[in-house]
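Worksheet: one structure, shown below.
All protein chains but one are shown in place.
Then we have chain A:
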């Protein structure tokens, strides 16, 4: 769903960024922690500019599209219900889906992990003696590192989604679920294409898209195998639904004689009626479109008498850590995700570091939750800390996945498993020892007020020492007050006297919500009466 959109999105502000084609090697999974990768990304002004530009556009459009539809919260809730119900009964719907797929003439494979899935696809391609594979966008194919596996067999794989095509040219991974080349500027893309085609190009969308179209058209016609993902699998008919914007999905799924689908096992919806809800939620959340440009529904391979379609349809259904989330109340909802990327577009962390800094196939808030869940181990254990827990991701999610809560629960899991630094554990042990007991708390604060003295200048601390360094490297820290509030309070109360006597009329307790009504009645009315406009009225200026 990314290509044309991508090129159009990269604005004129970056059009002059030609020299930047210097293809910085993208951060790769495992290359240091998320902190180190983020630090590198933060130095990259092209990346940050490009990500800011496009996510800003997408946010604005999403908001407009949600308002245009109306009753967005009800749509979200319906979306959540559909996904929660499906995942709750995944065994049932998956079986129904597979039975119907087979009845429609497809061959179905289950893959326990990424390796098995990649081997399965490689096996089908080998059996079909495929030399050229054309692909439309598929995050699962990234998850199983399929291109790499096929290349080992000497198979040429061509990404036909424009965004994917761009990053394939620079040998990078997608940095966004929907907009794989979001981190590239228009100027960078022009230079890439010019180098690939040996011709001069402008930075105009039309020219860039035309170049890709010319190049890719030959590939569509020559390919032996077409490879797609699957946005939704409809259980009641065994249909594969693809949402694309460039039409490449249709080329890939109809022109080659063999069509292979790779999909996650949770990508099911029960019925066609549910597709209406998803068809409203997904494009609006992803790109702010009312509808995706192409919604393709594939039910089995080409049947007798049909003109279009492949001879064979193979569907590879991937587990790779998904089923481990089933039955876990804290993490099962991660399987509700419909891969729209809305959480990336609103995430203030993603905004500054882009997708590669996450070092996993799935970036952004959903990646910070999904990656450590799919691959249980320490490799992605630091991703849940790459969030300020602001909750923007949850607010943007069209199926209401509580990502902010899951990030906290993943941190809890790290603590439980001992995947934390001893110094951190000791610090929170000390926090507990001090803050759980009033006497110790007061004593510790008194000590801190004394200890801070050498560091305080004009009521602030700027010294880059100790654990404060992360803060003071870029901002001042306020000094502890000479006298804490709780020590001032008695004098304050004595000064003020009874409420309402300080020259101002008091307000009337006037609860609004029903929930407050009872409590307010219990609280009774304070002395004095005021009008609803406020105690001071209008004539107050001297």
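Everything below uses one rule, namely that a residue touches a chain if its C-beta (ideal position, glycine included) is under 8 Å from a C-beta of that chain, and two chains touch if they have at least 3 such contacts; residues count from 1.
Everything below uses one rule, namely that contacts and distances are computed from a predicted model.
Q: Since a chain is absent, check the UniProt entry for it and pick the matching name: "Methyl-viologen-reducing hydrogenase, delta subunit", "Fe-S oxidoreductase", "Enoyl-CoA hydratase" or "Transketolase".
A: Hidden chain, UniProt protein name: "Fe-S oxidoreductase".
Q: With the full complex in mind, choose from A:436, A:465 or A:494 the residue touching the hidden chain.
A: A:436
Q: Can you list where chain A touches the absent chain?
A: With respect to the unshown chain, the touching residues of chain A are 35, 38-39, 42, 348-349, 351-353, 385-392, 394-395, 404, 408, 410-415, 420, 424-425, 428-429, 431-432, 435-438, 441, 445, 448, 460, 462, 467-471, 473-481, 483-486, 488-489, 492-493, 496, 498-500, 502-513, 515-516, 519-520, 522-524, 526-528, 530, 532-537, 540-542.
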